[in-house]
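I'd like to ask you about the structure that follows.
Note that one protein chain is taken out, while the other chains of the complex remain in position.
The first chain written gets the first letter, and so on, giving A and B; residue counts start at 1 in each chain.
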Amino acid sequence: MSAPDRPLDLHDAGTPPVEHQSRLREVLGTLVQNRLSVLGLVILAVLIVLALFGEAIAPFELNDIDVVNRLQGPSGDHWFGTDDLGRDVFSRVIIAARVSLQVGFIAVGIALAAGVPIGLVAGFYGRGVDSVLMRLMDILFSFPAVLLAIAILAVLGPGLRNAMIAIGIVYTPIFARITRGSVLSVKQEVYVRAARSLGASDARILRRHILPNVLAPIIVQTSLSLAFAILAEAALSFLGLGVQPPEPAWGRMLADGRRFFQDAPWMAIFPGLGILFTVMAFNFVGDGLRDALDPKQKSVIESRGQTT
Amino acid sequence: MTGFVVRRLIQVLLALLGVSIIVFALIHLVPGDPVRVALGTRFDQEIYDRLVQRAGLDKPLLEQYFSWLSNALTGDLGVSFRSGRPVTAVVLERLPATITLAFGALFVALVISIPVGIVSAVRSGSKLDYVATAASQVGVSVPDFWAGIMYILLFALTLSWLPPSGYVSFAESPWEWVRHLVLPAVTVGLISGSILTRFVRSAVLEALNQDYVRTARAKGLPESRIIRKHVLPNAWIPIVTVIGLQLGFLLGGVVVVEVIFAWPGLGRLALIAVQDRDFTVLQGAVLYIAFMFLMINLVVDLLYAYLDPRVKYE
Partner (left out) sequence: MTGAATSGEAVLSVRDLTVRFGTKRGPARVVNGISYDLAAGETLAIVGESGSGKSVSVLSLMKLIPEPPGKIDGEVIFRGRDLVAASEADLQAVRGNHMAMIFQDPMTSLNPVMTIGHQLTEPMEHHLDLSTTDARTRAVDLLELVGIPSAARRLDDYPHQFSGGMRQRVVIAMGLACDPEVLIADEATTALDVTTQAQIVELVQRLQEQLGMAVIWITHDLGVVAGIADRVLVMYAGRIVEEGLVDDLYADPRHPYTLGLLASLPKPGADRPETLFSIPGLPPDPIVLPPGCAFWDRCTYRLDAACRSDVPELRTVAPGHKVATHYDITAESP
């Protein structure tokens, strides 16, 4: 494909070899065949409904305090029991879905917005720019995720907004690395060299020719990072550094539940299940996407049919 | 080889220098007077002045950095704003618990991931592979702090098999050391193991699809020998990298699990330092964590040369 003496087909060179329509259908087709991915998509759909209409669905108000009925076990009235203030755990778990998804999406959005351009620039220009940017990313990458987020929160101060920024920074290096790696392999392709020989500007080449062809690994990583971002938010909220009361967050509820967990284990069990299912859903979808999008895995399966 | 190690050690030092500059800059970006915050309600002008002077906070920033750096090179990382104790000692006393938990968790992770990953790859597409893959997907999704709490609830509080929290040094009682280690190591190890299982599986699968495996089959070797002699020695190379990465992270401390099990490790030290704004301690802990990570990477690179004859370090 990239033999240097191969004559360039200029007619062909204008558009990168990505057929959006049929590709999308093919990816969705493969995704739907994966049972775990379908399960993940179903869970995500339920979560999004809960995030949008949580208050309407929940049987009780978020802060309906009912001290008489405090620390009640699960029952017909209170499916997940009540907490130390007599609030309905089921309602709080449902309503907390919103903040979890919100933190996940915004934090990963930050990581994408920072990491992808860094990776594009580093991979495309190489040399000094590459080594400075990637060394910096390596340093960030060398810290355990939660610890790095805590250190950043030490500077920024605790709270929901800062937690999202901190998690965003923590996951920036992964996007930078993946983007850079893909750019390095794509930029030698014929259509990129052709576009350059036709005098396209760097910005145009990056946007029109390179970005569309490095999207697959980025999409896969986005889904997996959403899972980890939600885990990280839960950990930070558990430590009291993330979402602040009275806003409900699964991590925070778990931390509160921990103080009563001998008497009222449901206070800790159900918010934890909320985290588990959400993270699992993103992991299932991300893994399915990887199978559908990763051309390397695919070629292994396909080449088996056509070996000569 | 020696030349390579020396060059890599210089790189490690340079990277640490970079880390120290970043950490130093970050800490001095924090609004407010760290010493005043650290002293909190116990504020005393005399102690305050002494700490400020000892930390050199009254001098220009650049001078502060270089004096901190020259001290750091002799192993003196300053004193804790909070306790007044030397940071080096504070960090070092956290090492035994940190290392114990890191290796305990890694042990659990390897015992699970290596056999499951190999079998999953060799029988890829089978029911067993499907179950293992699904289980590892669930495993990586489990919040460690929640799992830890559930284990405490079940194995410590309900069944009373194991202590719910705390750390006992090996010297004090080897038996208690193990008993206290089990729950936190399993909490962390199951998650680490789920991640590693996926990597082991894909590394083995990758090696299984290589031409030299077909060559080995064409020689008429039994499948077990092919796996042992041809597939695994090649699969180890990427697996070792991931194990190194995991160990690097574990040695940096697992904050939330340490909090839950009241484990006196580095993660909890860093968390407390953040909460107390005890920045000299935070700086020391961060430097140590970076150092550990970089050294593990160096060891992994050296292991490469042992595992892969194509890699030679001049």
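The working rule: a contact is a pair of C-beta atoms (placed from the backbone, for glycine too) under 8 Å apart; a residue touches a chain by one contact, two chains touch by 3 or more.
Note that the structure is a prediction, hence the values are computed from the model and not measured.
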| item | value |
| --- | --- |
| Touch criterion as defined above, residue of B:Arg7, B:Arg123 or B:Lys219 at the omitted chain | B:Lys219 |
| Residue ranges of chain B at the interface with the undisplayed chain | 210-212, 214-223, 225, 229-230, 233-234, 237, 307-310 |
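One rule holds in what follows: only the chains that are shown with their structure count from here on.
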| item | value |
| --- | --- |
| Approximate Å spacing (C-alpha centroids) for the pair chain A, chain B | 23 |
| Contact footprint of chain B on chain A as seen in their complex | 36, 135, 138-139, 142-144, 146-147, 150-151, 153-155, 227, 231, 234-235, 238-239, 251, 254, 258, 261-262, 265, 268-269, 271-272, 275-276, 279-280, 283-284, 287, 300 |
| Sites on chain B touched by chain A in the complex | 15, 18-19, 22, 26-27, 29-30, 134, 137-138, 140-146, 149-150, 152-153, 157, 209, 248-249, 252-256, 259-260, 267, 270-271, 274, 277, 282, 286, 289-290, 293-294 |
